[in-house]
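One chain of protein is taken out of this complex; the other chains stay put.
Every chain is named by a letter (A and B) in the order it is written, and numbering of its residues begins at 1.
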Amino acid sequence: MWSRQNIAGALAFAALAVAAPFLPSWLVSLATIAFANGLVVLGLVILWRAGLVPFGQALFYAAGAYTVALMSRYTGLRDVFVLVAAGALAAGLVAFLIGLLLARYRDIFFAMLSLAMSMILYGVLVKTETLGSTDGFHVETGTFLGYAPRGAALGLALFWLVLGTCGFAALLIATYFVSIAGVLAAPVRDNEIRVEFLGLSVDRLIHLKVVISGVLAGLGGALAALAVAHVDPNMAYWTTSGGFVFVTILAGAGSVAAAFVGSFVFELARSIAIDFFPGTWQIILGGALLLTILFLPEGLGSLAGRLRRVPEKAS
Amino acid sequence: MLTAFAILTDGLVYAAYLFLVAVGLTLIFGVMKILNVTHGSFYAFGAYGAATAVGIYFERGLPAAGGFLFMILVAMAIGLVLGVILERGILRFVYGKDEVVIVLVTYATFLMLEDVIALIWGRQSYAAWQPMVAAGSVEIGDLVLSNYDIVLVALAAGVAMGGYWALKYTRYGRLLTAVIFDRETAAAFGVNVTVVYTVTFIIGAMLGALGGAVMAPKISVTLGIGVEVIVLAFAVVVTGGLGSIEGALTGALIVGLCRAAAVHLVPQIELFVIYAVMALVLVFRPYGLFTQAQPRKI
Partner (left out) sequence: MNAILSVRDLEKTFGSIVAARDITLDVPPQQVVGVIGANGAGKTTFINMITGHLRPTKGSIRFEDRDITGLPSREITRLGISRSFQVAQIFPSLTVFENMCAAAAIARGPDSMLARALVPLRSRATLEEADAAIELFGIGSWRDARSATLPQGVRKLLDIAMATVGAPRVLLLDEPTSGISIEEKFGVMDVVMSALKSRKITVLFVEHDMEIVGRFAERVLAFYDGTVIADGAPAVALADARVRAFISGTRPEAVAEAADA
């Protein structure tokens, strides 16, 4: 659990938390969104380890986001902790229900069914006038246990909220990765039938993974809704799901830290690319993904592992 | 009564459109086991190419039917070139890798080609309405049908029948069928699978471009049309069964009619009825309508 990657990640995390007030605000906002999205990526890693890649995680992301937005608008609740918890819970419930069906599928059909579910939500959101159709709607600023920061202080508060949530999630998932359910991902990926014959229901194990990844995605979406202060149906669109999968492949499934580092590097790269190459940034990022798949199939996170392994071999 | 008829005609036209877009995708999956996201790019390139071709052609005041033909030929030529470049340049390096990895490769190229389209054609939208307007319309009772739509349906039917006949009765078609069933055995029998892959991909690309070309007169050709269409094509192909032309046709008909019904009766569900149908089909037929499950022998 405390691999070198995770220790490095934890230290970087602590350093960021302390350094935040001194960093430029655009970087803090970028990091806020990146880490929120990192939660979605972490959920994808959980499923990827078991050999499954859903193409519709945006369903849970949007569920979390819209829960926050709707609760904030209609109940007057503003406390971010309550809203985020509600978002994660709602997404978890959706994941539990959808998972009952989804867990019976594998490979491309798992991916496609997941995609279909997210597009159904998209369709509902776009056609619902009260939710602002394609424009979505604004999310009111949240409060932090009574404290109501504004301006730069709000940016910092949101950042620390996201950082704290991610840290908490990272600890839980790191524990999960060494648990029976977590370690059994590789056997399921390798030879599902043998796992059944050894006495475990693979469908139920996958259902658990779908729920956990759904909760994480919902958590990410809830935080994103507060950070961006806006929700729109695009959060459920397939390209949003595609973006998450993109980052997951780049980051690799090696460790919990990889999900957040990968997400941050991606957001930074995308920002820079859009700023400096507005007409060709998709070529650049698409090319990066292509190169990663061709030469680093385990993602960029595996690079860190490789660099360390070489000296060991030489001795 | 009128509504029912309108649903039927709208449904058929939409089904024709879906089939033309999806048939190339299902062919590529059937033979190569690749779910090709770049198919959306073929569609987009076909539409843009058609728009440009229409622009060039109709300036000269030549007969409209020729314009239609010219537009299709230009689009399919673009599809051919694009197919060759992608298959030889990128795809052949990832054959044999995990299914999902290949999908991601095609997703990456799709993203890249979105920018390429913008670089070539800019960010404005294009119109190519001339063939559609020139074709005129026909009145059946209270309903007005566009002749262009009728041509669309005829074309789709033609492609369906032609494709089915080619697969069943030509030598090359039977070769393709063999590879669809079992690539290894076909190779062991001396089929040059590499060539088959390349040819299939090119045919798929040309069909995708054809789909885009044929739709260009009906829509506004802008950035993002590939993004919308690819997820529709996925739904049709998965519903019908990956790799099956009958599946693509049936899937297109079911989805087309359901969507038309939604548009006329319950417009709120128009956008997602397609995916709901797909999800429903998958519940009862986990591999799509026309594919059998392959049990694993132990």
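Simple rule for what comes next: a contact is a pair of C-beta atoms (placed from the backbone, for glycine too) under 8 Å apart; a residue touches a chain by one contact, two chains touch by 3 or more.
Bear in mind that the values here come from a model prediction, so they are computed numbers and not experimental data.
From the options A:L70, A:L115, A:L184 or A:I284, the residue with contact to the unseen chain in the full assembly is A:L184. For the options A:L97, A:A153 or A:I193, the residue in contact with the chain missing from this view is A:I193. One chain of the complex is left out; on chain A, the residues touching it are 175-176, 178-184, 186-187, 189-191, 193-201, 204-205, 207-208, 212.
Everything below uses one rule, namely that only the chains that are shown with their structure count from here on.
For this pair, chain A with chain B, the centres built from the Cα atoms lie 32 Å apart. Against chain A, the residues of chain B that register as touching in their complex are 35, 90, 93-94, 97, 99-101, 103-105, 107-112, 114-116, 118-119, 227, 231, 234-235, 238, 242, 267-276, 278-279, 282-283, 286-287, 296, 298. Chain A makes touch with chain B in their complex at residues 53, 101, 104-105, 107-109, 111-113, 115-117, 119-124, 126-128, 193, 238-239, 242, 245-246, 249, 279-283, 285-287, 289-290, 293-294, 297.
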